[in-house]
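Following this message is one structure expressed as C-alpha cells.
Note that this complex is displayed minus one protein chain, with the remaining chains in position.
Chain IDs A and B follow the sequence of writing; residue 1 opens each chain.
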Amino acid sequence: MSFKTPSILGAILAGLTALAVHWVHVWNLRSASQGTGVRLVVFGPSSWDTFAPGATEDVVARVTSELDTKFKIEHPEVKYIVHDARGPVSDGLARLRNAEVADDPIDVIICAANPVNTAYARDGLIAPLDALVTRLHERFSPGAVDNFTVDGHVWAAPLSAVNLTTFLYNKDLFAQIGATAPRTYEQFRALVPKFRAAGIIPVIHQGKNAWMWLFYYMSALTEATDNRQILFVEHMLEGTTPFTDPTNIHALRLARQWVDDGVLDAQSNELDDNTMKSVFYSGKAAAYFGDTWDRPGIASNVNFKWGVFPFPQYESEPGHAEAFGGVESGLCLAATTKHSALAQAYIEFATRDENAKPLLAPLKAFATSHVNVIQADDEISREMRAQLPATKFLDWIFPPELTDTMQREMQAMMGLTQTPDQTAAHIQAEYETLVKGGYVYRSTQTGLSAATQ
Amino acid sequence: MTRTYTAYLLLLPGMLLIGIFLILPIGYGFWLSLHEFNGIVVGRWVGFSHYGKVIGDVGFHRALWHTLVFATLVVLGKNLVGFALAALVSLPLRGARSLRTILFLPVTLNIIVIGAFWSYFLSASRFGGLLNHALSAAGLDRLEHSWLSTPGIALLSVASIEIWRWAGLHMLIFLAGMQTIDPSLYAAAKLDGANAWQRFFHVTVPQLRPILFVSTLIALIGAFVRSFDVVWVLTRAGFDTQVVVTYLYTEAFKFGHFAEATAMGYLLLGIVAIFPFTYIFWSRSRQSNE
Partner (left out) sequence: MSDIRFRGGFRLAFGYGAMLIAALQALGPILWILIGSFKSGSEFLAHPWGLPGKWLARNYVDAFVVARVGDYVWNSVTVVLMGLSILLLAASTTAYALARFQFPGRGMATSLILVTMMVPPDVLTVPLFVLLRSLGLLGTFLGLACLYAASGFGVSVLLLRGYFMSVPREIEEAARLDGAGALSTLWHIVLPMTLPGFASVAVIQAMAMWNDLYLSFVFLRDPASATVPVGLLSFFQRDSVDWPRLLAALTALTVPVLIVYALLQRRFVEGLTAGAAK
C-alpha cells in the first residue's frame, strides 16, 4: 500500500515518455515532407529497383545523387528527391500496392518489365506514358519499348542493361574432359559419361525456385514450334489449341529429356539460388542455365575460367534457340502522383543519353536500353550480343494463376514425380478452371489478334 | 467495489487493445470478404460466394489436408519434446542450468538463417549436405533422401524443423510452470513416502494440466496460422507442402484475389477454433457431470 503512489506516478511517467517519443517521431516524419519546394519520390518496389542495380551500394548512391543534383539545377522548384527501394523482389508488387493504398507520395517508379507486363499496367498502379516515350523513341534500342508495351499503350521509358537467358559454364571443368561449349543437345548428351567418370555434375538448376524451370520449357517450345512460340502460346490461351496438344507435350518432353538423359541433375529441386551457386562456385558442377544478371556475382566469386553459351540446338527440331529477356527495367509514372509534369520531366531527364550513360556504365552491360550508350567489349559480351535480339519471356503473356501452375507442374516433372503427359493435362485442367471463372485472353501485343470480348 | 466491477476494470486495457487493433480489423475483413475486392477497390456485394468457391476448390482441399497432417505432427512434437527437455534441464546434473539458455537458442534464430542452414544441411551429399554425407559414410546409403524436395517426405522434414525450432519455447513454458508448482505439494507427497517418479506423475503432471492445455493451444495456432515462414523458406510451398496459409498468401499477393484469400483465412479460423472450443465444452460438461 505504501508503494501505491510511486507505482502510479511511475506508470504515468512511463506513459508520458512513450507519448513524447511518439510525438517526436511523428514530428520527424512530418517535417521531412514539409518546407517550400517540391519533394519528388522515386520509388523502387524492391531493393533491385534502383539505378545501376547490382553495383555496390556506394556506386548506386553516387550515380543517383549526381543525377539528382543535375536535375535540381535544371528544375530549381524541386527541393528534395527521395529514393525508397527496399525488400525482396517477390514482395515488390505488394509493397507498391500498399504504398499506393496508403496514399504515400510516389511520383516516379523504377519498374521491372516482368511486373509491368503481368501486374502494374493492368492493376492501375502506373499511368501510361505514350506521349512522352513516343517523343523520345530514338534514344532507345530496338525492342526496348516493346518490353513495356501492354494493351497497345507504353507504360515506361526503358533504362537498364539488357539481360538474356544463357548457359553459364565452368571452362576449366569442360577442358578437363577435353570439351568445349556444346552447340547441340546431342553433343552435350555425349559428354555425360566423361563428366561422370571425372566425378563432375554436368548441369544443375535452382529447382526449388519453381519459376526458373520455365526457362527450359520456353527454350524447348521455341525450337519445337519453329520460333513461332508466341503465336502458339496465344492459341493455347485463346483456347483454340489445348495445352495437351502434341507439340506442347513434345516441348515438355524435350525439357524433361535433360533429366532423363542424365545431363541435368535429377535432384536439382533441392537447390535454391544460393545452394545452386555454392555447388557451381565450388567446382562440383560444370554448367547451369540461368541469366546474364548472374555475371557480376560469378565474376566476383569464382577463381576458375568461365563463359557462356546459348541454349543448345535440338537436332530434331525445326526452330533455333532464342534468348529470352531484353531490356528489363525502366521508369514508370505512378498512378497516384501529384506532380505528374515534374515526374515526367525527371523521366525524360534520366533517359537522356548524357545522363543515362553514367547510370548504365557501372553495369558494364553488353547491351543496354539506349542505342548510344557505349557497351562492354569483352569476349563474353560479344558472344551475348550475337544472341540479340531477345524474345519476350512467355510468362509475361500467361495469366499469373496459370504461370504459377505451370511452374509447379514443371518442377514436379523435372523432379521425376510425373510424366510430361500428366504435366500437360494438369495445366490444361487449370486453364479450363480459369476459363470457367471468366478468364478471357487479351493480347498484350500490338497488332496481333486478340480473343473477342 | 464489487468483484465484478473490479474484474471489468481489470479487463479494460486488454479489451481496448484487442478491440481496436484486432476485433475491428477482423470485422472489417469479414465485411470485405463478402464483396469483390482486389486489394485496392471494393466492388459489389457477393455474399458468401467467395466462401463457396474456396470450399469447392481442390487446391484448398489439398492445402487443408497438408495442414492437418503438419499440425498433428507439430503439436505432438512440440509438446513431447518441450516437456522432455523441461524435465531434462530440471535434473540435478551439472550444466543443466546453462543448458536452459542453450536450448532456447533456436527460438531466437532468424527464419532466413534457419532456412539457409537446413537447406544446406539436408541437401544431397554431393551438394554438400551433411546429413546425407554422414549417412553414406556410416554405410546407410539407402537412408539417403532428398529430404526437402520429395513429395511426402518434405512435409515431414518441415514439420520436424518446426518442432526443432520451437521446442525451446515449450520447454520454457513447462519449466516456468514447474517452477510455480507449490513446493508444499512435493513436501506432502514425500511425507507420504512417494519416490521421485511417483512425485513426478502424481504431483508434477496433474499440476501442469492447465499449462499443457495452453502449450497445446499455442502449438496448434502456430501450426495452423503462423506456419507461413517455415514452409516458405524451406520448400517455397512446393513438393506437397502447400499449407493453407501459403496458399492464401499466393492467392492474395500473387494473383490479387484478396477477397477469396480473406474468405480462406476466416474458414481456417473456423476450423482452428473447433479444437479449443470442443475441449472447453467437453471439460465443462465433465465438470457438471462430476
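Some points to look at:
The definition used in the following text is that contacts are C-beta pairs under 8 Å (C-beta built on N, C-alpha and C of every residue); 3 or more make two chains touch, one makes a residue touch a chain.
Not measured: the values here are computed from a predicted model.
Note on the undisplayed chain: of the listed residues A:21, A:198 or A:371, the one touching it is A:21.
Only one residue from B:59, B:151 or B:276 touches the chain missing from this view: B:276. The missing chain lies against chain B, touching residues 1, 3-4, 6-18, 20-26, 28-29, 32, 37, 39, 85, 88, 90-93, 95-97, 99-114, 116-117, 120, 128, 130, 164, 168-169, 172-173, 175-177, 179-183, 196, 199-200, 207, 210-211, 213-214, 217-218, 221, 224-226, 228, 244-245, 248-249, 252-253, 258, 261-262, 264-266, 268-269, 272-273, 276-277. One chain of the complex is left out; on chain A, the residues touching it are 1, 3-4, 7, 14, 18, 21-22, 25-26, 28-29, 32, 47-48, 53-54, 57, 84, 86-89, 91, 94-95, 98-99, 101-104, 273-274, 277-278, 281-283, 293-294, 297, 300-302.
Convention: only the chains that are shown with their structure count from here on.
Put simply, chain A touches chain B in their complex at residues 91, 93-94, 97, 100-101, 119, 123-124, 201, 207-210, 267, 269-272, 274-275, 278-279, 282, 284, 400-401, 404, 408, 411-412, 415, 417. Contact residues on chain B toward chain A in their complex (touch as defined above): 38-40, 116, 119-120, 122-124, 126-129, 146, 148-149, 151, 235-236, 238-239, 250, 253-256.
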